[in-house]
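Shown here: the complex without one of its protein chains, the others still in place.
Order of writing sets the chain letters: A and B. Residues in each chain are counted from 1.
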Amino acid sequence: MPVAVPHDLDEVFAALEAEPEAELLAGGTDFMVETNAGRRRPRSVIALRNVGELGGWRRKGGDVVLGAGLTYREMLEPSFATLVPALAQAARTIGSPQVRNAGTLGGNLATASPAGDTLPVLQALGAGISLRRSPQEERLVTVDDLLTGPKHTSLCPGEVITSVRLPASRGMQEFLKVGPRNAMVISVASVTCIVDFASKSVRISLGSVGPFVLRAEAAEALLAERMDWEARRLPAPARDIADVVELVRSAAAPIDDQRSTATYRLHAVGVCAERAIERILRRAA
Amino acid sequence: MSAPELLSYRLWVNGHAREVEGGRLEESLLYVLRERLGLTGTKNACEEGECGSCSVLVDGRLECSCTILAASAVGRDIVTLEGLSPGGGATALQLAFVEAGAVQCGFCTPGLVVAVTDLLARVPEPTDDEIREAISGNLCRCTGYGRIVEAVRRAARAQAAGMRTAP
Partner (left out) sequence: MIVTKAPPLPRLGKSLRRPDGMAKARGVFKFSSDLDEPGMLWGHLVRSPHPAARIAEIDISPARAMAGAAAVLLAGDVPGRPTYGLNYPDQPVFASDEVRHVGEVVAAVAADHPLTARRAAEAVAVRYEVGEPVTDPEVALRAAPVHPLGNVLAEQRVVRGDVAAEGDVVVEGYYETGMQDQAFLGTEAALAVPDGQGGIDIYVATQWLHIDQDQISASLGVPHDQVRVHLAGVGGSFGAREDLSMQIPLCLLALRTGRAVKMVFGREESFLGHVHRHPARMWYRHSADRSGRLVKVEARILLDGGAYLSSSPAVLSNVACFAAGPYRVPNAFVEATCARTNNPPCGAMRGFGSVQVCVAHEAQMDRLAAALGMDPIELRRRNALRPGDDLVTGQVLEGAVPVIELLEACSSAPLPPERHWETTEPGDLALPGGSGRAAEPLRVRRGVGVALGFKNIMFSCAFDDYSVARCRLEGGRVTITTAAAEVGQGLVTLLHQIAGEVLGTDEVVLAEASTVGIGSAGSTSASRQSVMTGGAVQAACQAVADAVLAATAARVGVPRASLQLAGGRVVSDDGCVDVPVAEAGALCGECFEETVTYQHAATAELDEKGQGDAHVAFVFSAHRAVVDVDVDLGLVKVVEMTTAQDVGRVLNPLQLVGQIEGGTSQGVGFAVMEELIVEHGRVRNPSFTDYAIPTALDMPPVRIAALVQEPQPGLPFGAKGAGEPPAISSTAAVLAAVRDATGVAVNRAPVHPPDIALALAPGTRAGQGDAGVTPS
């Protein structure tokens, strides 16, 4: 049968062994759009929707473990959203209610679009991604390891994304996404900013302004350096933020395409970074 | 080119087992519903997941049937527009759409009816913002949405009134 609908991971691996060419199908929101357009011609498919181990999320110590099959709709549930606010904020902007009901985290990772909205959040949170090829073989990678280019990953054939591990309730989180419509819009620039006053760390990740999600490391370092961590404020906020934003912009490598221009993306990513930092500082005060 | 492999499988649609024979792997649920099972109430306006005109309920969740691989939907509970009123009559929501002037060309209407049925089941008395967010995945080119939002308000009121008067 060219379509397998396994119920657990063992069955998935068995199906993959039997049919090494088989393509994995999760929510179908990328897979089927490509198939309908004739850009993807699967000869055999393994549908992951019924695989219990891939679904849901759970706490593990100070972390949260998200199944690859976690849907955007599930990320919006308050119990989850309070643990990883930026991911919930990103999830709410993805597609439509229909897409959020079907689309999954694993699918967003595997599609590896530069505009994939969960990717900068996962990167900023230092997510650990579990990949498995068989019941025994597990590989743990970061977002940076996984993403190798626009729509390209380091996934090996037959490798399944099983789960993603993130720190729970890490710092103050902001996700901002810019698009030309007020709903159902693919990002033309996004910023994820996380400032953790406990560990005195800053993370800034940028979406849609490069071949894959980009971390603005120099900007992170400067913000961490300028921050008065005890007082939870910047000594000279206007200048400090402007300097950080400058570095955010220099981390971006946007292009012109049918959705926007490189100049605007560069501009917007700076504006969003500035706003993210201001919002976090306002809340921290 | 060799002939494609043909699939046979069973779907569970509107409470009935429906056999699909001679299906092709790439067929979406939308295609199978419309072209193989004769359920043309589900509409095809983009096959990109963008317009919502192909909306169905799958295991009680609202999804676009164009983004579902038909052969992978075995064992799932699929409800289409045709299945919303088991008696075959009109639902109060459908009536509200007609009464409120929410139907023009009507191509978007089936998908909207499914989406709003889902909304009102979850949120019986939605605010305008909630209505608009819930239907933001259903494009309508004719109405500008004004009468559609009005239809949803009316249906919600009718539903609330019905619940209050129910024993």
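Observations on the structure shown:
Assume a residue touches a chain if its C-beta (ideal position, glycine included) is under 8 Å from a C-beta of that chain, and two chains touch if they have at least 3 such contacts.
Bear in mind that the values here come from a model prediction, so they are computed numbers and not experimental data.
Check B:V98, B:A121 or B:A160 against the missing chain and you find that the one touching it is B:V98.
For the chain missing from the display, the contacting residue among A:V141, A:A168, A:A218 or A:V271 is A:V271, taking the whole complex into account. When you scan B:I68, B:L139 or B:A156 for touch with the missing chain, the hit is B:L139.
Listed here are the subunit B residues that touch the chain not shown: 1-4, 24, 26-27, 31, 34-35, 40-48, 50-51, 53, 80-82, 85, 90, 94-95, 97-99, 101, 103-110, 113, 129, 131-133, 135-149. Counting the whole complex, the residues of subunit A in touch with the unshown chain are 36-38, 89, 92-93, 174-188, 257-261, 263-264, 267-268, 271-272, 275, 278-279.
Here is the rule we go by: only the chains that are shown with their structure count from here on.
Rounded to a whole number, the gap between the C-alpha centres of subunit A and subunit B is 30 angstrom. Across the interface of their complex, subunit A is touched by residues 5, 7, 9, 25-26, 28, 47-50, 52, 55, 61-64, 66-69, 71-72, 74-76, 115, 118, 133-134, 136-138 of subunit B.
If you check the complex, the residues on subunit A that touch subunit B are 1-3, 5, 25, 27-29, 31-33, 35-37, 41-45, 47, 49-50, 73, 95-99, 101-102, 183-184.
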